[in-house]
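The complex appears here minus one protein chain, its other protein chains still in place.
And now, subunit A:
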Amino acid sequence: MFGRHRLSWVATLAAVAGLVAAMPARAEDTVKVGLILPMTGGQASTGKQIENAIKLYMQQKGDTVAGKKVEIIVKDDAAIPDKTKTAAQELIVNDKVNFIAGFGVTPAALAAAPLATQAKIPEVVMAAGTSIITERSPYIVRTSFTLAQSSTIIADWAVKNGIKKVATLTSDYAPGNDALNFFKQNFTAGGGEVVEEVKTPLANPDFAPFLQRMKDAKPDAIFVFVPAGQGGNFMKQYAERGLDKAGIKVIGPGDVTDDDLLNNMGDAVLGTVTAHLYSAAHPSQMNKDFVAAYKKAFGNRPGFMAVSGYDGIHLIYEALKKTGGDTDGTKLIEAMKGQKWESPRGPISIDPETRDIVQNIYIRKVEKVDGELYNVEFATFEAVKDLGKTKK
């Protein structure tokens, strides 16, 4: 089902099929999904989670929908936009895929956008989180999240819960700046004050000096956004420097306490409050089954990237059901608009106007459950749209 070297196989098949003049019928029976993910490099955990979740979905629901066999072709772009573009071109031109999907980081999703527009095929974004993405092509639809969703919600929550002075520490790249700006906008509008603002370089080895600065600014809380992999380092050094004992809390979008890494962060992370779309501890029965199945198949806990991939493939299946197996890209994207379903993360839908995801954002606190660290949800903001666009 999954292979990175489909090309020769497909070419052989095409040649054979051509000989017996049965090619059109065969091609009509399969639907191809080109999955472009970072399978190597610093973002590899994102790629692996999404690939795993899609495998799981197809094991559970079968690989045939509306009379068509779904075939997944995985390509690795290592989160480098140039490679994303090449991969998307190959998939569209050579493999004749009906969907492109995946996209670990914002620049990758943007690089593929013009190709989706030209080829008129849906681009399903399953990870990247900057608001502008869905505005770059009428064929883009997103099943992950936007940073505006979680950042504005945590700002509103902080204002209501007696946090008045906040120092911010964000990674200096597009999603980090999105997180910072949306947080600041809602937090200052609610009467809060940002006392210290630090942007750390993306490849940052040591948080010590930045954290010392935070500590000396004596805020009520630190708002943090760092790429998933750096969260653990941040939390360790936060505790080492005694910021927890100085009464400075950590708040932020949930990337910093990603389920993927949370358990290795140590007890320092206990009590961290984040706003996010998914926690492996979400109490629904559907999520319990999802987590159990994922753990059984892959040996670890699914994170928010896994659930975005799971919902992404679900959306593709549903769109095909609605068109009755018609693979015309424009019809498919129309079929995706306004879809509503129950996901392991809770009820979600696709906004028919922006093609972006509408979902519940949960406020969670890190607690110990059965000896493991989990983000335990304690408040819900229902059906949150991407505020990055509605404010415009």
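The rule we apply is simple: a contact is a pair of C-beta atoms (placed from the backbone, for glycine too) under 8 Å apart; a residue touches a chain by one contact, two chains touch by 3 or more; residues count from 1.
As a convention for this text, contacts and distances are computed from a predicted model.
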Complex minus one chain; that chain's UniProt name from "Phosphoribosylformylglycinamidine synthase subunit PurL", "Protein-arginine kinase", "Branched-chain amino acid ABC transporter permease" or "Phenylalanine--tRNA ligase beta subunit" is "Branched-chain amino acid ABC transporter permease"
Which one touches the absent chain: A:264, A:330 or A:380? A:264
Cross-chain touch to the chain not pictured, restricted to A:120, A:236, A:288 or A:365, is A:236
Residue of A:62, A:114 or A:209 touching the missing chain in the full complex: A:209
Missing-chain contacts mapped onto subunit A: 40-42, 44-45, 48, 198-201, 203-206, 208-210, 212-213, 216, 229-230, 232-233, 236-237, 239-242, 260-261, 264-266
